[in-house]
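The following block contains the structure, expressed as structure tokens.
All protein chains but one are shown in place.
Coming up: subunit A.
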Amino acid sequence: MKKRNRLLEKLRYFQPREKMSQGWSEVSHKGREWEDIYRQRWQYDKVVRSTHGVNCTGSCSWNIFVKDGIVAWENQSTDYPTTGADMPEFEPRGCPRGASFSWYIYSPLRVKYPYIRSVLLEMWRESLAKTNDPVKAWAAIVENPTHSKRYKTARGKGGLVRTSWEEVTQIIAANLIYTIKKYGPDRILGFSPIPAMSMISYASGSRFLSMLGSPLLSFYDWYADLPPASPQIWGDQTDVPESSDWFNSEYIIVWGSNIPLTRTPDAHFLTEARYKGTKIVNVSPDYAESTKFADNWLSVKPGTDGAVAMAMGHVILNEFYEKNKTDSFATYAKKYTDFPFLVTLQKDGDQFKADRFLNSQDIDRNVQHGDWKTVVFDERTGAYAIPKGTVGSRWDDKQNWNLKMEDEDTNEAIDPRLSILGIEDETVTVKLPYFDDYKKEVMTRSVPVKKIEKDGETIYVTSVYDLMLANYGIDRGIGGDVPQSYDDKKPFTPAWQEEFTGVSRKDVIKIAREFAQNAIDTNGKSMIIVGAGINHWYHSDTIYRAVLNLVLMVGSQGVNGGGWAHYVGQEKLRPKEGWGTLAFAKDWGNVPKQQNGTSFFYFATDQWRYEEIPVSEFVSPVADKARYDHVGDYNVLAARNGWLPSFPQFNKNSIDLYEEAQSAGADNEEQIRNYVAEQLKNKTLQFSIEDPDNPVNFPRTMFVWRANLISSSGKGHEYFLKHLLGTHNGLLNEDSDTLRPEEVKWHDEAPEGKLDLLVDMDFRMSGTALYSDIILPAATWYEKHDLSSTDMHPFVHPFNPAVSPQWESKSDWDTFKKVAKTFSEMSKHYFDGPVKEVIGTPLAHDSKAEISQPLGKVKDWSKGETEPIPGVTMPNIQVVERDYANIYKKMISIGDGPSNNPIMKDEFEKLKKMIPKTEEDGISKGKPSIASDRDAAQMVLSLSSTTNGKVAAKAWEDLEHKTGQTFKDLSAEREAEHFTFDDITRQPKEVLTSPAFSGSNKNRRYSPFTINVERDKPWHTLTGRQHFYIDHEMMMEWGESLATYKPIVNHTPFLPSKSRPDVEGKEITLQYLTPHNKWSIHSMYFDSKPMLELFRGGPTIWLNKDDAAEAGLDDNDWMECFNRNGVVVGRAVVTHRIPRGMAFMHHAQDRHIYVPKTNVSGTRGGTHNSPTKIHVKPTHMIGGYAQLSYGFNYYGPTGNQRDLNVVIRKLKEVDWLED
């Protein structure tokens, strides 16, 4: 194109022009070259397949378009394999959030270089120059109170300056070596959530930290996305149908899940199901987007969903079990649920209370693992029988762990009775706990019982089914205080629930009947989609159990188009085995430390110091009293008894502890185990959790990557700022007269700034980045290789780099390699070869340790109730070697582990031929190299049963061996398939059916537990069945052996006894709900220009128009929203969409956009998490007991924060604190 002379162009001003239309128009002399920009707008140089790693559960396949070396835009891929005839296709998948992602790459928010806060950098340089030794230099800073305070109090206040990768990794390595030597490796922690959203990135840090001996923190429970009801009922973390299976359903209740908003790419299946004729019921307090799909809308009061579900259960049990026997339900219940199992009753005065399951020892059957084999009454023989499939027979290794209706010992066919009624010895009154919004009391109801004489004592037993009917208040004509009709306001009738839920009894009856009748007519195609709306409460597990009981009662679980569908978090990591090997360095024989997030943060951020409601207020009216009044004490019990992990672990460096044990004469592992148990018993050694505010027990270093912890998921934000980070905060709470624990040591002075170093890796300046000491620039999702999967569809998608990491950014894989390399090199000077440490790990689910603590009884060895035996009554104690100088070499090569794994070993040989070998001398020489993230991804694909047919075949063989059932055919026709990274880059590819999950997708849509139901594979529970009844002592203490209704906790904004900010103008108190945002995925996209333009931008809080009027608020007014936990400022969205009494502040509105000052805290109004605090529930801590045993992200207390109220008022003056 000819370049024009701009000056001469100007002179054309004086030229005559061609004018038309009476001088109204004229011909310009200017050119039309600019139009080419638009002609070339959609031209591109290359297109690359990638996806977004954002925990939206979408995992959609996208095409990324590159033009002139710049990522120009992205488009949804349209080449998903077909779902087959008569089914809608997966495509379209995507949403406006993902479609706007490329904006971030070149946005002003991009982290382009390594950053560090200048106060810290200056001290470091000075200290390093002085000491000439990085570790001493670091020690000089953190051990000097003035120095450490200076940089800790500067957190969150800017002052970040660029530094180099060399300098910053040296600081990190110095910190790591210092912390390991001084406090032990378990004071270093990593937080990174949702491996499924970018598996290799997760594995990068987890591989490095696991080899250090540093714990990874769990997230599923911490996010309160984990439904504890799932492990309780099924012994499974979470397994749900893919979204296309909605189309197979004929009746869907959408319960607290806003499908179009939070499952945007999947919502079309719900629309299509409606076109097909599926009935949809929506249960939601507000007129949510999902409501528009619904034929019926139940506008329920927040948190009372359990009451609606209990009443529905009442109708179904009454009409489809008791009054009219439904054969299909009874058949299902007998085989696949614990209904027929017998429960012992304990005498309580002249009445009874339900106790533990009857087991084989009670009926004098001498079998192995007798405590763990539960018993039914066999109709055929008229005697007790031990059905196959219990957890006891699972660990017998007799190859008959299955659900065949046979006695596990005699192999005789059995037909369990559901009810004792009809063969009862007598009818007794049983006391059952009842809770509602005003009171808790004992319900007295009748159950039929059989009597067993044993050792001169009478054991009274009844069936779970009988207890269930009694609990739900079904009138069986055997007496008891039961309601006489649906209109009787006794629990749990449709009339009873009206008062609490606001839902009409007619609707409850109608929908319960329809749901059950539909299941009869369609063989179980009745589905309930549940979500965060009902899952984030303190008592979410009781809500869930009440709801999930419905799908069990109607036999729809394990049926395509039926069962539960819980979608909260992108938890399904499909290529499981290979990834687990990579992520936790199992190939090098590593023993990882996996800490449950909630317990860690509860103590680390000192939220435990602010407890106000004694546990006694929560416990069952049937139970004697609470074991402890402070929930923190329960956590100490859980740590001691090996129920939960507990890192930082001991009040001694774990490396020193090993050396100490050695010098005390303990030579082998057995002696060390005994030594540690002895030390703990006589209290010379303590768990860190017993004194979390003692500096020796502080967490010292944290790595956060792929996460926005300090803002998005840091529930109790102001507690984080005050105690963990030690910087300015808006905490209004005081700990001067709170509850004092018995097992945890109290210090009057609460520590501030426990953490020495917070390192964040991100590609955008998120809230966490702003509070971190060091920020490392991460590659975006269009700049690296990785893998992604979800529970919503059956594909594993690749990430591919469209452009190389921009500026100085690196993929997480390369970042941790760099850190590992610097660390390993420095370690040579600071460690004389490998070191050994002592670690304690909890009694793990799906390991034999899950049958350690029988009968569900709590035995605390510290109280002398039993002896401390590692791996049985307390954590398993192990000695592990850490070879710090070789971590880098191990990190980038695959150790020999897979060769010893029977399902992997052949395929590992194949993998060795697919990826390069390590050339470098030393420990890794000749081993397969995973220096590149792409090869690491191939390792994951090659060694997993969902992505390699040969691995699947071996895994099935293993299961066939354990169960004596046939499974191999489920993946046999695809046995030759071995996914490569190229394969999945070419086109999305459906994963193989494998025993890693509970459902089959062989020529059908994936639905969980179909393998259990169709192939008689037991659930991983105590009875091997789906549980209505849970017999652990602590579940009884809390009155939750059976599903029940529990009101929300409803914490008031301020305690009357304590001070609060002065009242200013009109104020209103509302429930504080933080549902997911429409214009963001958590905090991601919340700050992007395209998304900010779709709504108002900046923090907003929604409230009802009448509530707004009461508080004198107009739409778009700025307001303060606060309680004793903190304050957040946002603008009012005044709407009729939300009922009165509640405020919606969409979750994860990060604090870096539009945050004015509030006088409540005197600083900027915080985040959506400022008015929150977590509330820990002890029943989530139970361990060592069948399905109630610990697994990382499987069980553990949830970090729930929903049962809160806030004061809302108009912000007097909007001050941006700019001058």
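Annotations for the structure displayed:
As a convention for this text, a contact is a pair of C-beta atoms (placed from the backbone, for glycine too) under 8 Å apart; a residue touches a chain by one contact, two chains touch by 3 or more; residues count from 1.
In this section, contacts and distances are computed from a predicted model.
Choosing from "ABC transporter, permease protein", "Respiratory nitrate reductase subunit gamma", "FAD-binding FR-type domain-containing protein" or "Protein-export membrane protein SecF", the protein name stored in UniProt for the chain missing from the display reads "Respiratory nitrate reductase subunit gamma". The chain not shown here is touched by just one of A:31, A:695, A:834 or A:1162, and that residue is A:31. Here the missing chain is touched by one residue of A:21, A:736 or A:1057, and it is A:21. As for the chain not pictured, it touches subunit A at residues 1, 5-7, 10, 13, 17, 19, 21, 23-28, 30-33, 35-36, 39-40.
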